[in-house]
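Heads up, one of the protein chains got dropped from this complex, but the rest are sitting where they should.
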Amino acid sequence: MITLSTLRRSMSALFVLFLGTFSVFAVAAHAASGEMTGARTGPASNIGQPTPTNSVKDANGNVVQYGSDAITYKSPSAITGKTSAELQNIGRALYLQNCSTCHGVKANGVMAKDNPEAYPSLINVGPAVIDFWISSGRMPAANPNEIQAARKTSRISPLQSLAIAEWVNSLSPAYPYVPVVNTKDANAANGFNLFALNCAACHTITGGGDALANGTYAPTLQNSAITTTQIATAIRSGPGNMPNYSSSLTDAQVADIAKYVKTDIQNPNNIGGAGMGGLGPVAEGFVALALGIGILALAAFWVGDRQ
Amino acid sequence: MSTNEEHRTPVSLSNISENDPRMQPAAKNPDRVERWIALMFLAGFVGFAGFGWAYWVDAAPWILGSTVGFAFSLIGIGVVAWGKYLMPKGPFVEERHDMRSTDEERDALAAAIIQRGGGVIKRRPMLGALLGGGLGVFGIVALFPVLRSLGPLPGKTLTGTDWKKGSYLVLQDGRRVHVNDFKIAEAVTVFPEGFEETPNGQAVDQTIIIRLDTQDFTTKKGRETWGPAGYVAYSKLCSHLGCPVGLYEQQLQMLVCPCHQSMFDVTVGAQPNFGPAPRPLPQLPLFIDKEGYLRSQSDYLEPVGPGYWERS
Partner (left out) sequence: MSDVMTKRTAKAALGPYGRVGHVLNELDDRVGSAKARNLLDKIFPDHWSFMLGEIALYSFVIIMVTGTFLTLYYVPSQTVVTYRGSYAPLDGIKVSQAFASSVDLTFGVRGGLLMRQMHHWACDIFLGAMVVHMARVFFTGAFRKPRELNYTIGTTLLTLGIVNGFLGYSLPDDLVSGTGLRIAFSILESIPVVGTYLAFFIFGGNFPGTAVIPRFFILHVLLIPGIITAMVGAHLFLLVRQKHTQFPGPGRTEKNVVGTPMFPVFMGKTTGYLFIVTGVTALLGAFTQINPIWLFGPYDAAKISYAVQPDWYMGFLDGALRIAPSWQTNNFGHTIPWTVTFPALILPGIIFGIAYAWPSLERKFTGDYEMHNLLDRPSEVPVRTAAGAALLSFVVWLFIASSTDVIANFMHLSLNDVLWFMRVTTFIVPVVTYIVTLKICQEMRGADGSGRRKTPSLVTRTAEGEYLSTAAPYHEEMEHHEESAVPVPTFLVQHEVPLSNGVRTVERADVPNRRKAATPLSPAFESGDVLTEAPNHQEMGDYEDGSVLVPTFLVEEDLPDGGAVRTIER
């Protein structure tokens, strides 16, 4: 028999059931979007890696690109428009010519006697890393015994660099692919915030770079030849002594940082006059004493007597 | 004064006549100098007008500064030239009178202060002592509000942080750290969950977590469980002066403090091996819970940050 009380009770139960289901779905959807602070639903993070939902495959089932709105990780063939086989041909020849003496014919490194890091293995590093080192001119290394390879103008063109990356990657396919950063929707202000927390400790807040321990140094970021792709690759892979941020920064955060570096590190707003390299109070002190006091002392020399 | 100039004896201003050669302008050609000075004043006038115009049209700061700067400089040079070349050239002399007063005046002062004034106290020593005592006590207790009211006594925030048993490690945007998240040589700033936006959280709780290869580090005695799966967490506050030690060099496996370049070896418990830091960075004991999230076993076992008197 349906009385008023049973009706009330069943309505409440239905209501609770409805609410519960809704909440579960809401939470699941929210968590899956990755925006919820606090708990995470799955164990591993998939930042910077292809997932079934975010990747595009070619006819053979190989991933050609993946990513999010902020960063698209593309294979070298997707960037250049050439087929993988074409690129590998070019790349293999270039590699044997330029790289194999140190990194080995099979790209698995040649151990230097006194420095096991010297000619590292290129197996399993992914095409982005190879492209980074070559396009920034650090490789082929001018002086292999240097503590840290310096950036220089590369004599290898961007296409050739991607070709080498494609070939080396073909030996041991790995991720991440080459990041193409979408700076249009990136937020430079948020990038500034993240840069100050994560990057300024080595690269300085104005991005000028400085000497670190034992002869190493953080290179300057103020060079406009540095591309957002190189910035994103460096952040994800941590070249040399730089630590990596493979998943502690999301794609959107990396894009924000890259945009900030590209706009306000490489083109700082020096509305106050000569920027003096952003060196800070040391340079300012020299100017105040040498120029300021210097000119005024010379003026005093004119105003007063010399006796 | 050049060697070939006419000798001039300094003269006192009090009895000088208008026709004295020392009252003449110093310049050999005062009219020419006057023309130059007039030119400078004119340029200064133009400069100030330029500043007014630049302000009106909201010109760039360097235009504002250069107009007013050049104007002042030129007018200044003109005024100096006026004083140096067109005014009486001198030299003038003035006598220095003895600074000291006469002995009678000195005695009178001493008498006034010591005998008359001091005598007042000598006659009534008890009043003097009581007044002095009272004012002295005021001097001491006046310091109480000046010093003590300024702030709280150093307390728990000096010795402890917000890390507790079971605190989740979160990044600054609030995401928890999972054991599978980091690759080797990843280094990032973490906070106890819930405190990542608080001032105390950032100032005191800040911790840097690094994932090392398990073969790479030497476990200190008693800390065998503190670094699961290669994750080591150290206080980010430098033990020298409290700067955040955010600089990690992965090949050297060293944390370097950006302020005064103390270098800490993360493979042996952040031992300082260079620079002024006197103590290793305190290590946060970690464990991995059932879901794989990294959490702290407890608070730091020693106070974080620089040294102070009460730190034992």
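Read from first to last, the chains carry the letters A and B; within each, the first residue is number 1.
Operating definition for what follows: a contact is a pair of C-beta atoms (placed from the backbone, for glycine too) under 8 Å apart; a residue touches a chain by one contact, two chains touch by 3 or more.
Please read all numbers here as calculations on a predicted model, not as lab measurements.
Engineer: Checking the contacts here: which visible chains does the omitted one touch?
Structural biologist: A, B
Engineer: Which listed residue (B:Asn200, B:Thr218 or B:Ser298) would be found touching the missing chain in the intact complex?
Structural biologist: B:Asn200
Engineer: From the list B:Arg35, B:Arg106 or B:Arg148, which touches the chain that is not on show?
Structural biologist: B:Arg148
Engineer: Tell me which stretches of subunit B touch the chain missing from the display.
Structural biologist: Against the left-out chain, subunit B lists 1, 3-4, 7, 9-10, 13-14, 55, 58, 61-66, 68-84, 87-88, 90-96, 99, 147-148, 150-154, 157-158, 172, 189, 199-200, 202-204, 206, 236, 240-244, 246-247, 258-262, 272, 274-279, 305-312.
Engineer: Identify the residues of subunit A touching the omitted chain, counting contacts across the whole complex.
Structural biologist: 187-193, 196-197, 200-206, 208-215, 217-218, 260, 263-264, 268-276, 278-282, 284-289, 291-293, 295-297, 299-307
The rule is short, and it goes like this: only the chains that are shown with their structure count from here on.
Engineer: How big is the gap, in whole Å, between where the Cα atoms of subunit A centre and where those of subunit B centre?
Structural biologist: 35
Engineer: Could you list, by residue number, the parts of subunit A that touch subunit B in their complex?
Structural biologist: 37-40, 43-45, 117, 197-198, 200-202, 212-214, 216, 238, 240-248, 253, 271-273, 302-303, 305-307
Engineer: What does subunit B use to touch subunit A in their complex?
Structural biologist: Per the touch definition, subunit B meets subunit A at residues 1, 60-62, 65, 80, 84, 168, 170-183, 185-189, 193, 210, 244, 246-252, 254, 256, 258, 261, 263, 274, 291-293.
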